[in-house]
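Shown next, in structure tokens, is the structure this report addresses.
For this view, one protein chain was removed and the others were kept in their places.
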Amino acid sequence: MTTKFDVDADMIRRLASLIDETGLTEIEYDDGTRKIRVARALAPVAAQVASAAPQPMQSGDQPQMQPAPQVVDAGHPGAVTAPMVGTAYLQPDPQAPQFVNVGDRVEKGDTLLIIEAMKVMNQIPSPRSGTVRQILVTNGHPVEYGEVLMIID
Amino acid sequence: MTTKFDVDADMIRRLASLIDETGLTEIEYDDGTRKIRVARALAPVAAQVASAAPQPMQSGDQPQMQPAPQVVDAGHPGAVTAPMVGTAYLQPDPQAPQFVNVGDRVEKGDTLLIIEAMKVMNQIPSPRSGTVRQILVTNGHPVEYGEVLMIID
Amino acid sequence: MFRKILIANRGEIALRIARACRDMGIATVAVHSTADADSMHVRLADESVCIGPPAARDSYLNRAAILSAATIAGADAIHPGLGFLAEDASFASMVEEHGFGFIGPTPEHIALMGDKIAAKRAAVAAGLPVVPGSDGPVYADSEARRLASEIGYPVLIKAAGGGGGKGMQRADGPNDLERALSVARREAAANFGSDAVYLERYLDRPRHIEVQILADHHGAAVHLGERDCSLQRRFQKVLEEAPSPALTAEERERIGSRAAEAVRAIGYRGVGTIEFLWTEGTFYFIEMNTRLQVEHPITEMITGIDLVREQIRVAAGEPLGYGQEAVRFQGHAIECRINAENPRTFAPSPGRVTQYHAPGGPGVRVDSALYDGSFVPPYYDSLVAKLVVHAPNREECRMRLRRALGEFVIGGIDTNLDLHRALIEDGDFVAGRYDIHWLERWMRST
Partner (left out) sequence: MFRKILIANRGEIALRIARACRDMGIATVAVHSTADADSMHVRLADESVCIGPPAARDSYLNRAAILSAATIAGADAIHPGLGFLAEDASFASMVEEHGFGFIGPTPEHIALMGDKIAAKRAAVAAGLPVVPGSDGPVYADSEARRLASEIGYPVLIKAAGGGGGKGMQRADGPNDLERALSVARREAAANFGSDAVYLERYLDRPRHIEVQILADHHGAAVHLGERDCSLQRRFQKVLEEAPSPALTAEERERIGSRAAEAVRAIGYRGVGTIEFLWTEGTFYFIEMNTRLQVEHPITEMITGIDLVREQIRVAAGEPLGYGQEAVRFQGHAIECRINAENPRTFAPSPGRVTQYHAPGGPGVRVDSALYDGSFVPPYYDSLVAKLVVHAPNREECRMRLRRALGEFVIGGIDTNLDLHRALIEDGDFVAGRYDIHWLERWMRST
């Protein structure tokens, strides 16, 4: 693990526009010490022909949940990952405010969001105290096991 | 090409006994500047199972023609290679002496051996003037196109 | 017909099912553990969902995660494959309760056949011959003694909840019975949570012969012939062939018809396999597997019927549409199970595949999720490829298999390819002369 991870938002924006321009679905860049990967999953078409060629892992539902280029690195020291597969909710109920917002200070154990799996609402606690830097999930959209939900450091 | 090629006979003998000991069919060794490869082709058995795994090219008849570990490098500056496939004869007729022997001085154009192909006796001339260092074919045995026949430098 | 199927499995069988779906124009959802993110079954699916960490109990055996994945992906049916949850009646129930189609039999049939004593009773009721033995669990030693002398020694004591050779003991005579009973009970309790055991006659050197059946939801059922799976090591099948070199045409027809009738009698639906021991012309039911079988491709090769397609079709409620007379058997097929394992110790050999080249040409089929650069994780079964060969007759099939085994290259991990290469050269194998103990004897002698 690197001691400090600095998310270079400009770099990500630049890579995102490169993705737009080139029609690529993924760019990975490794300068020997650091690696950055951006990907944009494609919308599935009915009975599309899958290819055995290496390609970014994609979920057909990801385009809805992550319309923006997705920067996922479960190895990020501030990453909070999904402990289960299910549907993410950022509010306790549709009328209520979000559990947390970007910039909020949270304590270890504070509820960050809910993941619904098998009709059960699972409150996901913060694994550490810190500041919410990024929220990477969209309210009401599915998440996979291990997916980065938030960055808190 | 290296300017001078020194055949290390001891090394070859050592590798040959390693081949015996280990049951390998080929050893290749590259120290960055020099490469040496020794191989012993196996006798074919009827309907043996060929393998798609990389292996030294082998002719089923080679065990007869080259019972000793074979050191072939067509890139050797002194190599004289077979211009056709056929049967090699080192003498003009069975009673006559060999065209050339190891240590002989030959002039460019001197006949080195005969390759019989399609009942035609083709005299193979020396491509250069020099000394016969090695004779790598056995009288009356087949040779492939491109196979090293002799080393003359 | 289903629109989108979630495949609750991994490796070659997940790939096999995905191929059938693609061939039918059905979208697929792969689920995978974090260890399998780059695996072929994920690459070739239309969508994929990561459902948990490497340990199978947290991923491929995680019922809640699989059902959540099916929900968020919008699948309308779930295929359990084989192993993992394929014979878990409670999973089948949950799948149906959540409104998904379960591509397999009813939970009741799964439960029935999962209980070895109940299954044997059902087989008797359906007219199948069984190994002579106790009608149910045997509790008292005195009862065991009386039954054993009726059945005739040697007898086999087997765990009621069992399988895989655990809780199984042989008693050669009355003096040996008490010991065998107590060991079997202890093993049964340790492995299956119940010390219930039952008695069966011990068969000397039988063959393992199983009949593939296929039934729709409307009462139609056919058999697709038998497979000879006698070549086993520690109850694990190593090489299977169809048809069996031992059966006569009359035996084949007779056991096939009885299997199909039995399936109709119990109202079974989907694909299934009825396993028998066979010795000297007599069949003895041992169990029924209520799922697709690893060795199903050899049946596909000799019948030309795509079993996974048929399984999906009937699960969607479609009628079979043909009768037994439409099932034709052509030629001979052999499957070699290629395992990632040490050739001497048989320990699993996980790792990075540094070279992969599958054999090709006529009559050769490879079902494998390996590719050059793929990783065989240490967490799961060591089966990494199935080499299936078809030819007009057994000897041509064996020659073609020899050729295909010679072409197969898997580098970076150890495999049992050499075991298969040697096995098919043995005179007994060439003659088709083997029983369920033959392979272990052969391995000790070579």
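We just call them A, B and C in the order they show up, numbering each chain from 1.
Convention: a contact is a pair of C-beta atoms (placed from the backbone, for glycine too) under 8 Å apart; a residue touches a chain by one contact, two chains touch by 3 or more.
As the structure is a computational prediction, the values presented were derived from the model and not from experiment.
May I ask which residue of C:149, C:282 or C:330 touches the chain that does not appear here?
Missing-chain contact among the listed residues: C:330.
Quick one: say which of C:358, C:384, C:413 or C:436 touches the chain that got left out.
Checking each option in C:358, C:384, C:413 or C:436, the one touching the absent chain turns out to be C:358.
Please give every residue of chain C in contact with the chain that is not shown.
The missing chain touches chain C at positions 15-16, 19-20, 22-25, 44, 297, 300, 304, 306, 330-331, 355-358, 360-368, 371-372, 391-392, 396, 399-400, 402-403, 406-407, 409.
May I ask you to list the residues on chain B that touch the chain which is not drawn?
Counting over the whole complex, chain B touches the hidden chain at residues 44, 46-55, 57-61, 84-87, 117-118, 142, 144-147.
The rule is short, and it goes like this: only the chains that are shown with their structure count from here on.
Which chains are shared contacts of chain A and chain C?
Neighbours common to chain A and chain C are absent.
CA centre of chain A versus CA centre of chain C: separation in Å?
40
Using CA atom averages as chain centres, what separation in Å is found between chain A and chain B?
Centre separation, chain A to chain B: 64 Å.
So the centre of each chain is just the mean of its C-alpha atoms; given that, what is the distance between chain B and chain C in Å?
A distance of 55 Å separates the two centres.
Residues of chain C that touch two or more other chains: which are they?
Answer for chain C, listing residues that touch two or more other chains: there are none.
Find every residue in chain A that makes contact with two or more other chains and list them.
Not one residue in chain A touches at least two other chains.
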